[in-house]
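A protein chain is absent from this complex, but the other protein chains hold their places.
Note that the chains are named A and B in the order they appear, and that numbering of residues resets to 1 at the start of each chain.
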Amino acid sequence: MGRKLLLEKAHVENIRSYDVYRKEGGYRSVEKALKTLSPDQVTEEVKKSGLRGRGGAGFPTGMKWSFLAKPEGVPRYLVVNADESEPGTFKDRYLMEFIPHLLIEGMIVSSYALGSNNSYIYIRGEYAWITHILEQAIEEARQNGWLGKNILGTGFDCDIFVQRGAGAYICGEETALLESLEGKRGNPRIKPPFPAVKGLWGCPTVVNNVETIAALVPIINEGGEEYAKIGIGKSTGTKLISACGNINKPGVYEIDMTISVEEFIYSDEYCGGIPKGRKLKACIPGGSSVPILPANLLLKTAKGETRMMTYESLADGGFATGSMMGSGGFIVMDDSQCVVRHTYTLARFYRHESCGQCSPCREGTGWMEKILWNIETGKGKMSDIDLLWDIQRKIEGNTICPLGDAAAWPVAAAIRHFRDEFEWHVTNPQEAQQRNYGLAHYADALAVPVA
Amino acid sequence: MADEIKKAPAAVKVTIDNITVEVPAGTTILNAARQIGGDVTPPAMCYYSKLEGSGGKCRTCLVEVAAGSAADPRPMPKLVASCRTTVMDGMVVKNITSDRVQDARAGVVEFLLLNHPLDCPVCDQAGECHLQDLGYEHGKEGTRYEFNRRTFEKEDIGPTIQLHMNRCILCYRCTYVADQLTDNRVHGVLDRGDHAQISTYISKAIDNNFSGNMIDVCPVGALTDKTFRFKNRVWFTKPVDAHRDCPDCCGKVTLWQRGDEVLRVTARKDEWGEVKSYDGKPGWICNTCRFEKKKASDWTIEGPTVINRHSVISQGHYLNKQQPKETIQEVMGGLKPRLLMDIHEVSEVNKLELSELPGAATSQQYKTNSNESSNKTV
Partner (left out) sequence: MNSQFSEAQLQEVKRLTSRYPEGRQKSALIPVLHLAQNTFGGWLSKEVMDYVAGLLSIKPIEVYEVASFYTMFNLQPVGKHLLEVCQTGPCMLNGSESIIDYIYEKLGIRPGETTADGLFTLKTVECLGACGYAPMLQLGEHYREHLTKEKIDALIESCKSNRANA
């Protein structure tokens, strides 16, 4: 049984309310940080903890914080990214819905470290009811002296506001989020300048994911060094994984990054295996934009090692034979699923969510969707597969923000690993409308090169 | 940070395609390349040096940074938008010498042309269109796109400016003009993704004395001059520089003439297709100069506009032009070649005073005109 730091108390009855949360030891980290640590010392603890951003990119949080510009007389802002929209990801929702005070607590500590007196939570518009939950939690915290002026008599002022978006995946990109928070279209900004220098309303800003900020609570309570002892290598602490697709027990799991992918899928503690006696065909381990892997490459790396649920192991082999931890959206596909159709829905998603600002993404995402629809519906040509490859290649890396990459990678990985399934659709257009390609050889053991 | 701002801008050295140039700190790669000029300069479809905040969107100016600076010579992993990336001392940039850049640029050009109607034969921008130039230099013949092109509903935005959304590449320049030159922006980019469009949402007339500059900054034929619409191909006109005392603007313009007629008035453009600056200020012109002063007598003519000799427009430009030696009369023993027909006998083209037409020149006008003339003869 792995360690739980964030969800340990998630099942305590009424943990959503302030009184229960406080009785269970809540807000201790605020007392500790504000009374015994300086803001820089808090940042130091975060650096020691090795915490990496939980939103998807996995950038070291302590380093991100140390980039924050601190000019005299200019306000600084902490903005929490709760615009959880990556298909397959629903971990932040779980955290905010059931233990909202954990986020508020982490925000107060982080705001103190960063010197932010007004911090914002930008939450996706569809999570309307969670907005109310958070606002109530903030109100409770304020009434109990954790927010407002002169918190705990330390002279530190802090307020937290919740802002709802209105339906735009792109607002999960930090500069698009800031634009949206300013009441504008969610067009990502051209960088530099980075938010750490010019962010919200032109002021230095740190944007962090919900889970990242919540992790501040155990880091301060237990100390950065203790936190860093959990996990393997550079994958420290615990990670929330939202598992979905064809598994017996979809849901949000906290793992301490010491378990294997196989254990995560098949153990009863986590996903509980594949339903209806079906077999594992493929999996997207970190949210829809990271590369899809066939069963054989998912469970073992190309070197024949057991693949673990860590940042490094999931990325082992690069994009050629590996994937990414991403946002922790774990999508499992069984042998009855069609990779082409699934890739098509993702391409449609990215076309729908492109902001339209830069040409490769605006034009390329729609083009890929149309070609994939042709292949899926039996109107594809063999040359279309190469064309798709070329289009994704010309989008990747050439756009303003990572949405271009996010749209290109799933298509690239699907062709890389499932090319024969695409070709089967082209050569058997009628049959492909009747049945799916099935498991084929995607779970067969791979020959491991002898070193 | 405040200290950094106080420092006088030091000169930094940057090498672009093996040519080293010294520029003030804070200069972008694109502007450094423009100082070198020629083929080394990346094309720019959305960046406009006179419009704050422009650039970064079209991705045609992507370049490879092979070395970030002398202090940190690591290459940048991704191609960068040269219009929005500032140079560092000792930076090494590859533009035309980079296969990666050429490949990415060809991709961007393909994307830009994917849904473009390619209606150049009926587009007033043809001949001075940056997308045409870009396609000519970096495009491929044919398209790999097998689907219907995207179209938008027509929107009337007023009596002087014609909006063709189908041709738009969403450079956002016109929105910056409205924000920075006029006091009330009524148009903007609506919708998102591949359906994003320039619109007023309510078919509202864009009515502002400086709105016409949107036409000059538009790199394609999405915004054109309604008073010039269908009146002439730009390469048949003769551009001359002229000025007038204007209470609202600099009054320095280019007149696009045919004979003595003034068919169109625009601001003067520099070699990058941008409005020229005078005394450090961009030479934007007002709508009165642009749309209402259509007589040569309204203007003091300075002389022929200097046009790049590679431009198709230079066809109508006579300065220093060397006529190829005509030998046909000699060949024919002194006889003049006999024309199959004289165009003026069958067409009214040159009998209309185009500049006096209130709107577009359409077949309707020619019919009325020929009816009148035939009436007269009867």
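Keep in mind that, in the parts below, contacts are C-beta pairs under 8 Å (C-beta built on N, C-alpha and C of every residue); 3 or more make two chains touch, one makes a residue touch a chain.
Fair warning: this is a prediction, and the values are worked out from it, not measured in the lab.
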Problem set entry | Residue among A:T43, A:T61, A:S85 or A:N398 that touches the chain left out of view | A:S85
Exercise. Just one of A:P100, A:P218 or A:G245 touches the chain that is missing; which is it?
Worked result: A:G245
Seminar exercise, completed: Of the candidates A:G56, A:G165, A:G231 or A:G404, the residue in contact with the absent chain is A:G165
Seminar exercise, completed: Only one of A:I331, A:I371, A:I391 or A:A412 touches the unshown chain, namely A:I331
Exercise. What is the set of subunit B residues that contact the non-displayed chain in the whole complex?
Worked result: 184-192, 200-202
Exercise. Taking the full complex into account, what residues of subunit A touch the chain not shown?
Worked result: 75, 84-90, 93, 118, 124-129, 161, 163-169, 180-186, 201, 242-246, 250-252, 284, 288, 329, 331, 333, 337, 341-342, 345-346, 348-349, 352-353, 355
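Here is the rule we use: only the chains that are shown with their structure count from here on.
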For this session: In the complex, go through subunit A and note every residue touching subunit B.
Result: 69, 71, 168, 185, 190, 351-360, 362-367, 370, 387, 393-395, 397-400
Seminar exercise, completed: Listed in rising order, subunit B residues that touch subunit A in their complex are 1-2, 55-60, 62, 78-79, 81, 84, 103-104, 107-108, 110-112, 114-115, 144-145, 147, 169-170, 189, 191-196
